[in-house]
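Only one protein chain is missing; all other protein chains are in place.
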Amino acid sequence: MANIFPRWSNLLPLKIAVCAGSAAAGVALAFTYYATPKTLTVGYQPSQPIPFSHKIHVDQVGLDCRYCHSFVEVSGHSNVPGGNTCWNCHQHVQRESPKLAPLHKSMNPAFPGYDGKPIEWVRVHKSPDFVYFNHSAHVNRGVSCQSCHGDVHKMEVVWQDQPHSMGWCLDCHRAPENALRPLEEVYNFNYGDADVLKYTKDQGVKTTKDLGLKLKEQFQVNPKKSCATCHH
Amino acid sequence: MSKRIWHHPEVPADETTVSWRSAGQLEDTPAFREWLDREFPQGAAEMADESDAETSRRSFLKLMGASTALAGFGTAACRRPESYIVPYTKAPEWIIPGKATYYASSMPRATGATPLVVTTFEGRPTKLAPNKLHPDAEGTDAFAQASVLDLYSPSRSRQILKSGKPAKRAELDAAIAAIATDKSAKIGFLFGADDSPTRKRLAKDISAKFPAAKFYQYEALTGEAPVVLGDGVKLVADFAKADRILALDCDFAGTDPQGPVTPFFDRRKPEGKAYDHKPDAAKMNRLYAVEAAFSLTGGMADHRLRVAASQVALVAARIARELAVPGIVESPEITDSKQVAWIKAMAADLKSNAGKSMVLAGSRQSPAVHQIALAINLALENIGEGKALLALQTEVTGLGSLAALKKDIESGGIDTLFLLTPSNPIYDAPADLDFAGLLAKVKTSIHLSDRTNATAFASTWHIPAAHYLESWSDARSARGTYTVVQPMILPLYPNCVSELEILSALLSDDGKLLDGEGDKEAPSPAYDQVRKTFAALGGEDLSAWKKLLRDGFLADSSYPLATPVASPLAAGSFAAAPVKDALEVIFATDASVYDGRWIDNAWLQEAPDPISKLTWDNAALIAPKTAKELGIYDLIIEPEPVSTILGVESKYADVGPDGEGENRKQPMIQVTVNGRTLEIPVLVSFGQAENTLIIPLGYGQAFDKDDELGRKPANQSHVGLVGINRGFNAYPLRGSATTYFTTGATVELTDKRYSVALVQEHSAMYGRALAREVSTIESDDEKGDFKAQLANVKKQGNDSHAPPNVYLYKPLGSAKWNPGKDGKAQPHLNDPLHQWAMAIDLSACMGCNSCLVACQAENNIPIVGKEQVAKGREMHWIRMDRYFAAQKDNTFDPDNPALVPQPVACVHCESAPCETVCPVNATVHTEDGLNAMAYNRCIGTRYCANNCPYKARRFNFFDYNKRNPLIKHNLYKGPLGEKTVGDADHLQKNPNVTVRMRGVMEKCTYCVQRLKDSVIRQKRGQKQEALVAGKASTEMEVTTKTLRIPVDSVKTACQEACPADAITFGNLLDGDKSALVRSKHIERNYDLLNYIGTRPRTSYLARVKNPNPDMPDARFIGKATIHMV
Amino acid sequence: MASTTQAAPETRTGVKLPVLEREKLILNGRSYHWITERICGVVENKQPLLWWLLFIPSAIIAAIGVGGGLFHLVSTGVGVWGNTNRVMWGWPIVNFVFWIGIGHAGTLISAILFLTRQNWRTSINRAAEAMTIFAVMCAGIFPAFHVGRVWFAWFLAPVPNANAIWQNFKSPLLWDVFAVSTYFTVSLIFWFLGMVPDLATIRDRCKPGLRKILYGIFSLGWRGGNRQWSHYEMAYLLLAALSTPLVLSVHSVVSFDFATSVVPGWHTTIFPPYFVAGAIFGGFAMVLTIMVPARFVYGLQDLITMKHIDNMAKIILLTGTIVGYAYLMELFVAFYSGAIYEMDAFKFRIAGPYWWAYAAMMSCNVLSPQVFWFKACRENLWVVMIVAMCVNVGMWFERFVIIVTTLARMWLPGDWKTFSPSAQDQMLFVGTIGLFLTLFMLFLRFLPCINIAEVKWTKLEADPHFDDKEHHPDHGVAIEPAYQKELAEAKS
Partner (left out) sequence: MSTTRKRVYGYLAEFKSASALYKAAEKIRDAGFRKWDCYSPYPIHGLDGAMGLKRSILPWFVFFGGMTGTATAFTLAYSTQVVIYPTVVQAKPANIFTIPAFFPVMFELTILFSGFTVLFGLLALIQLPRLNHPLFASKQFHRATDDGFFIAIEARDSKFSPNATRELLAEIGGANIELVEEED
């Protein structure tokens, strides 16, 4: 009787093992890179009904965040401005710009096709329903908009700048000094080491982080890490 | 970082409605969609994603947040008549998306309006709380708490009916106009028993405009008391002033209020309401109760006498004679010597406290009892200014009774009848009145109700009523304080009309019926009427009006005093005692459906009856002894059954003869009385008078094919899924002469059985010192006096000989990896600002369901339906345990056990057994001492619940929020089952609490959403301080004071609702300034199951009974636990 | 391992040495080939009708019970089972512990009896190991699917994730996850390695074709050279040495689920030993329940002799008595504790709503095995079968008593409520029995149900010194072979 398997079959099991192994490793790696919020959510940049440019309004016009997001300091929910907020200015400024058609549609009774319905902005930052993030708790304690939303003042169209994953939240809750600022600087997008001196005589304090550490002590900032902080 | 540009797809116009359409969506009517569109325009749009619509009400919030933010700026999004509403002081801001706004309003009721603070989110009322500023402030009972659900009830009436068929608004308008313009119309108005000044005023105007108009009043279960006291006069109790209280079949703490009850409970606490002085028995009040079956009041009583309802008059008369009260005719002597002894001693106590005592007669008791009670009170000088009882002249006068109405109709005095009463006369009027026949005689009958009940279909017209949270009105509270009723939101459905709007329509020249929205943007006519009424009382100027809206009431506007006189007692006021073959049937007011008007309220239906613990149905209650005599129950489960195992005598709990859990099936009896019969399941109730049968009213309104007993389908359109096939209707047994009780009933056992859903099936503590009780008098069984007993509270039961708990290791973190500021290891509970804790005072807790329902409303707790409750799957975070403790050696009345309620929710153990067993860290402790539950991490191993000694955890066995549990077997159909998504119920959900999905564990959170909110609000103070001081934030010092919330400033939902102030909650770090900390330090404070060493944050305060040493039963009082080793 | 049966040989000195008679493990001096024939025959010949009669129905039951049952469960919710907010663990966990218990005999027989050189194990260990594997598979179904959100069960695996949250290594349930999966894996390895030479045997017997190729692949090209055997033996020894503590640890960990809780009646240090004893007890009962019929159907009487059955009966008697002792000790400890909660817990077990379960447990587990004191009963296969069946039932009730009775009557009387299983509960349990049988039938059909190599090795002729009388160890005259000298020299 003869061999049932050809000679070359001797190395086959080894080859298969090697291939399968490397394939599995590859999948794992790919998953960890692509299937995490870091890649999935960061950079999400939907087109809006009105191509509203934060760059123009913040950098050039110099509006404060709170002019439109008026309740960010008092409410957990940072509100999207109502049509009339825009209308306050734009019934005079840039009135004829075709980009503003949707605004006219909702605000300007004289406009053909006026329906008074609010503008439907597309949500960019969406936290899951079981997460209760509270804006007022952060901006009133020295965490800037910039820390979570990035350089909005440079954005023509808003995109998501940070992963906003639980791990990302925890990083900051464990080391708040990286984000802490004097309350006056919370809405200042150009805050940097230069501004530190304004707030301290202490020569040891040079960088924003140094100041952050100082403020952490002074403000008694002690962020919680337990579940109920955000989930209830 | 790659930027993927995402082009948002256009949402087609019709999409908005499509997203709301899903299988079995009760609310998917054009009406609802229209409402949604006009109320939340952006809402409809963002609902494009089905999953949003289904799973999370928060997305709903988010979108509404946005849309009402627009509203805040005055675009046409929110239709609330905003310019006329001033926010309640608590919330200085205008509507802010994501933040609750609070308004003062009130709930009109027969016994006086309940002053309320209404929580609204973007215009949705979601939660009610008592208005503590109000002079008649007290808690909110289960009915008030649950009333918000009615606003969103899917079965709510929303269609105009003409003789039972849907009709056009125009037709109705025509009909009304016709009446309004015919000055000679013979109109009759049937009002409820509540007192509304504006309605009173309009009634006057109406009788001016229509000379032939007549006014009547009817509510099924408000009694004949006024007849005795004089027209519109009522006695109101001021419990703060009462040292001795005698309740003659009067459940003043429960379904039969006699005035604000909170002060009564304040005086049940020997350390005072704020726990701020040494325990002092003298400061406590003493309650004597004479009643047939346990009521909440009877459960609180220090001395309780069991007599049939028909015998109360006799007892009252005997007491009167004891006190030598003039004008009481000789009454038959009481044969039972023990009762006599009881009465004598009690009477003596009343006498010695003359002027500081009160005798309260149940409002449904016979006039005789009221006459005697009045006579006694007058004799003891208990009535009058500064006394415990106030006789007040209400404005509810000149109203005819149902009998009068009958006469007028038969004499043709009435062509048009407006049925404005909250009751349902066709269903609940005394049988012998034959109200249906009566109504048929009336040419036009117009019925206003938020339910399409029997009367709705029997009348010519039915008009859907606006909920009190949707309409303008006013009311009088218990002592007559003028209280406003203001709308939180426009009527959810078009054509919903309020009582005042109908009246004003009749008064207007053209008789045009204007509803809540009024003409374009114009306020409702009711608004103008209320303002007019108020102007007369509080002046014209706007500031007064605004103050009214802000505070909810007008100060110093209570009723004037009246001087009632005792009237001679009619002969034949005394009935013979019931006997075995001529039982007495007592038609009880039901704690869940009242007179039947709440039949469609799922929260109330699922809330267990405080005494019998029965949900979703009613059943006849009978005393064990009687049951035995009648042979309808061969084995009774006694309060503490004793058996012998292996020669050792021991208590043990076998399953009763009628099963346990889902297998429980009660035998049915056939009751025959007044020539009518009723088949109803029977339950044994302890402490009930012999030879009586208690049958709660209000059930059995409609049946369909799914009925368990196969009763023939009827009235299916009268109720919704909640009320269908519920219980048994006892109204037909009632005659006008026997509205409360009737005698001569015979009972026979049928071979049928009916499954009942009881949430508690074992009434004894089985020798475990769980709910602890002491008495203020010397105890003769070596337990010593009051002082000694207090000192012993912590040592009762197993704790008397359990060794102290020793902890081998310290609850510390790692010094190397997670060091504290000082570089040392941090303790686990390391929040320096707040450490939350709670104390529940059993001395005040009476076991009503107020906290339970409040919790349900606050925390989005689903209902699960009768079958699931029977299995033992109810979701209430608070389990209201109720224990009976019988004295083995009770020689006075062995069948009269003590009743001790004990609400048990998660006690937030510092050393929580549930945490260590969770494999995925879904339940862990927070720095401020909460036992947190992360729903989104939970995979549902249910190990935590097994390891929870208090069994305080609840598991979502099904998708209760998504699948309608009320449809038979629906839960078991899984994906094929009918959904409740888009159902208006979802609008009630609290946006700050996650709606739990199937397969996760949940439990009490100490209302963590409220804690977080208050703590965060406090943090904002830091910035304010900086601004005020005009310094840079970095120059300001931030202290504990800045960041710690004010003492006792945050309340949990249960605490807020509790009418007895039995729950204190607060921050352990507040020191003695906090009532909580004080309550933790008093001797009565003990930990439930301390033996295990879980170190719970919720502790209990032992119940104190204040017996009268001279009473024959004194030595058996206050020993529910004390007699145990 | 020399053993002899023939009369002691005439020696040159003429002294007659007494030789102990050893009971044969293989009767009628069957030849190597006969053994091969007989065992491989089970796989190669047509299956008897009985096989089909058992296989088809159990396959159907498995499909409906497990397949259908789990589908309904996952699509609808755990509520389809009888569990309630009072009795959060009902039948599912009862069944889990029951199956896991059964899964212990196999590895135990293979490992512990191997280490203790109990040769009689050779003819039953293969089937017992197979039983282990299948029982653990059945057991795994329950905890896996009884979680509320099975699609999130991966939360149990310690993988790094964007939520930066990890498992709770203090939870006995997590220990369970590790213990059970380890147990399954190692048992599988053990089973497979043991089978390699036998698969080779079958490979070499079957005609060229798919079967030959498959057996060829799974026998890994085993040649039976001694250079392989020597490593192989070592590997087998190691696995045995590893499995022994493992098998003890697994049921200990399972018992921790209860023992580490605060529940009265669960919180007791006696649980680990008592669970392990119970597991062995139940496991052997199941081995008997399966092997006694199989032995007849496939005519393996000469391989699975009365001695085997007798030994197993004795083990059941022993472990059954240990278990009984544990039951009584629980009662004593509860009484001695003086804590009302503890005492009541056991009162309720004995006289509470589920007294019948307790009674069943006691009579089946403690009383019924006592008949094995009598040889007559150990030799009467009917008695053996009945007792084995009793024990299977009794062990199930033991778990029922521990879990359901305790939870239905815990600390606060206010929440006491009894539990009743739903149809789905019962369906799934029956389904797993079907699954178990199905797998076992397939095992009989396709794999050598007895360890051929080891059985051959227990033959007397297997001893390399069998032929040479003059060098016979039992001779008393030891003659040192030349090579040993050499080795000694080589070493020094």
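Chains: A, B and C, in written order; residue numbering restarts at 1 for each.
Criterion: a contact is a pair of C-beta atoms (placed from the backbone, for glycine too) under 8 Å apart; a residue touches a chain by one contact, two chains touch by 3 or more.
No experiment lies behind these values; they were computed from the predicted model shown.
Listed by label, the shown chains that the missing chain touches in the whole complex are A, B, C.
Contact with the omitted chain, checked across C:Q47, C:N168 or C:S337, is made by C:N168. In the complete complex, the hidden chain is touched by one of B:K127, B:R244, B:H925 or B:R953, namely B:H925. For the chain left out of this panel, the touching residue among B:A324, B:V579 or B:A815 is B:A815. By the touch rule set out above, chain A reaches the unshown chain at residues 1-7, 9-10, 12-13, 170, 225-226.
Those residues of chain C that touch the chain absent from the view are 1, 31-33, 36, 158, 164-170, 172, 174-175, 178-179, 181-182, 185-186, 189-190, 193, 197, 200-201, 203-205, 216-217, 220-235, 238-239, 242, 245-246, 249, 253, 256, 452-454, 456-457, 461-468, 481-484, 486-487. Remark: the residues of chain B touching the chain excluded from display are 807, 809-818, 825, 828-829, 910-913, 915-916, 918, 921, 924-927, 1095.
The criterion applied here is as follows: only the chains that are shown with their structure count from here on.
Counted by C-beta pairs in contact, the busier of B-C and A-C is B-C. Per-chain CA centroids place chain A at a distance of 45 Å from chain B. Per-chain CA centroids place chain B at a distance of 58 Å from chain C. For chain C, the set of residues that touch two or more other chains comprises 165.
Listed in rising order, the residues of chain A touching chain C in the complex are 4-5, 10, 32, 36-38, 163, 165-168, 170.
Contact residues of chain C toward chain B in the complex are 72, 75-80, 82-89, 143, 146-150, 152-153, 155-156, 165-168, 170-174, 177, 257, 260-263, 338-341, 343-344, 347-348, 350-353, 355, 407, 409-420.
For chain A in complex with chain B, the residues that touch the partner chain are 42-48, 71, 73-77, 79-85, 106-107, 116-118, 120-123, 128-130, 132, 134, 136-137, 140-142, 159, 182-184, 199-200, 215, 218-220, 222, 224-229, 231-232.
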